[in-house]
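Remarks on the structure that follows.
Complex shown without one protein chain; remaining protein chains in place.
Going in written order, the chains are labelled A, B and C, and every chain counts its residues from 1.
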Amino acid sequence: MVIQVAVCGPRDCTSEDESNAREVGRLLAERGAVVICGGCTGVMAAVAAGARSAGGTVVGVLSGADRADACPDLSIVIPTGAGEARNAIIVNSGDAVIVIGGSWGTLSELALAMRRGGVPVVQLGGWRVLDRDGRPLTGVEHASTPQEALALTRLWPDRLRPGR
Amino acid sequence: MVIQVAVCGPRDCTSEDESNAREVGRLLAERGAVVICGGCTGVMAAVAAGARSAGGTVVGVLSGADRADACPDLSIVIPTGAGEARNAIIVNSGDAVIVIGGSWGTLSELALAMRRGGVPVVQLGGWRVLDRDGRPLTGVEHASTPQEALALTRLWPDRLRPGR
Amino acid sequence: MVIQVAVCGPRDCTSEDESNAREVGRLLAERGAVVICGGCTGVMAAVAAGARSAGGTVVGVLSGADRADACPDLSIVIPTGAGEARNAIIVNSGDAVIVIGGSWGTLSELALAMRRGGVPVVQLGGWRVLDRDGRPLTGVEHASTPQEALALTRLWPDRLRPGR
Partner (left out) sequence: MVIQVAVCGPRDCTSEDESNAREVGRLLAERGAVVICGGCTGVMAAVAAGARSAGGTVVGVLSGADRADACPDLSIVIPTGAGEARNAIIVNSGDAVIVIGGSWGTLSELALAMRRGGVPVVQLGGWRVLDRDGRPLTGVEHASTPQEALALTRLWPDRLRPGR
């Protein structure tokens, strides 16, 4: 089975988020992974553009019911019409989940990915969550670069080891 | 944008349904269409097998949350975890909807496709719906063969005309 | 636990459907059952009005996300924002499902109720479904009157016996 990676992020994002998303998309496509995203603007459009630039496959799982509202660069469009309930579907579709940047919708996807459990969840930029004692929550991996984000998914373990 | 066709049918189907589904999958793949199905057994597994045999792309939109429960021959798996609510997502994802064989779940997909409106809905075998006066409902196209099912979607109009 | 009955039907219905829905709502409320409906116009508004006229409780499970779009006479509004995926939620919420009148959306609810299995499904008017040999499908109970519809749910068995 081909590897699928869910990539989440705000529809209104910073230029750094956009640049990171584009690079994450490109790197995932180079490794042959299918990218699953929300098919809207911002990080979603950028990760799709990056993946397509490297010949990759990108699935957009839309909140709306109209395929015409999807961002460009999607290979396949799933217009769920299910509203924000589609966030759970996106994070459920990845062998890993990469979250880029911060917004309330994006935070819901990070939280749903952690709630799901059993798959790596990697954050690149964005918001931070503290427990009731003010300590960072464990479980989310934090990356500083797109390359590190892919490494922390541990989906391509031999690429992590120098000399291989 | 690539053409997407939703193909629906029972998880427990007749051998004729299975054979039809396999052929519909093959024909759709030959025309370059992406097949969207429910990713389970029966018609769903058969249309996936047919499409893959011709090098096509097949997306399985599962009712369950576990990718491991998907049928083979899927290119991409979307494990929604949304139960039967996923039926609406499948029919919403097609530029046309082809329904093969009959079951209550399949009938719900036929009905949701007609409820959606605006896209061709083609039935190949299966159940019949009559209005309160005992007359067949209009709107659903009825095909006798896989070839006719594709023709009735009107997605490839020039293929309908002999001599081309 | 209080008995819950899902009542489904078209947003554009006949006056006979509307009258039937109102009476079904009234009878359910008299028996102390909570009515679950789609919270829109037509049969949905009529069953809510009938139940409220008898002091009953009615839950409207909306397809849209805005509570303001609900019909009057609802006790509680659940604006799912999940589109037609809410149909599965409605039929899943009843100890029995009563379907009044015919439309594609209504047929999807009838089919999902039968797909669910394990609860009585009663039709009052509306469309008919035939199998591939032209025979009526078994499993759906057909009522001619609101009183008969309630009786066929078998939720109040002692009321079926004359002399009680």
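Everything that follows uses one rule, which is that a residue touches a chain if its C-beta (ideal position, glycine included) is under 8 Å from a C-beta of that chain, and two chains touch if they have at least 3 such contacts.
Predicted, not measured: the structure shown is a model, and the values here were computed from it.
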item: Which of C:V7, C:A29 or C:I78 contacts the chain that the document leaves out; value: C:I78
item: From C:I89, C:A111, C:L124 or C:V140, residue that would touch the chain that is not displayed; value: C:I89
item: Per the touch definition above, residue among A:G56, A:G125 or A:P146 touching the missing chain; value: A:G125
item: From A:A49, A:I89, A:V122 or A:A149, residue that would touch the chain that is not displayed; value: A:I89
item: Missing-partner contacts on chain A, residue numbers; value: 82-89, 102-105, 107-108, 111-112, 114-116, 125-132, 134, 137
item: Positions on chain B contacted by the hidden chain, ascending; value: 65, 80-85
item: Chain C residues touching the omitted chain (full complex); value: 1-2, 4, 34, 36, 57, 59, 61, 65, 67, 75-82, 85, 88-89, 92-93, 116
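Assume only the chains that are shown with their structure count from here on.
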item: Rotation in the CA alignment of chain B with chain C, degrees, nearest 5; value: 180
item: Copy pair chain A, chain C: interface residue numbering same or different (half cut); value: same
item: Distance from the mean Cα position of chain C to that of chain B, given in whole angstrom; value: 29
item: Computed distance of Cα centres, chain C from chain A, in Å; value: 41
item: Chain A residues counted as touching two or more neighbouring chains; value: 65, 80-82, 85
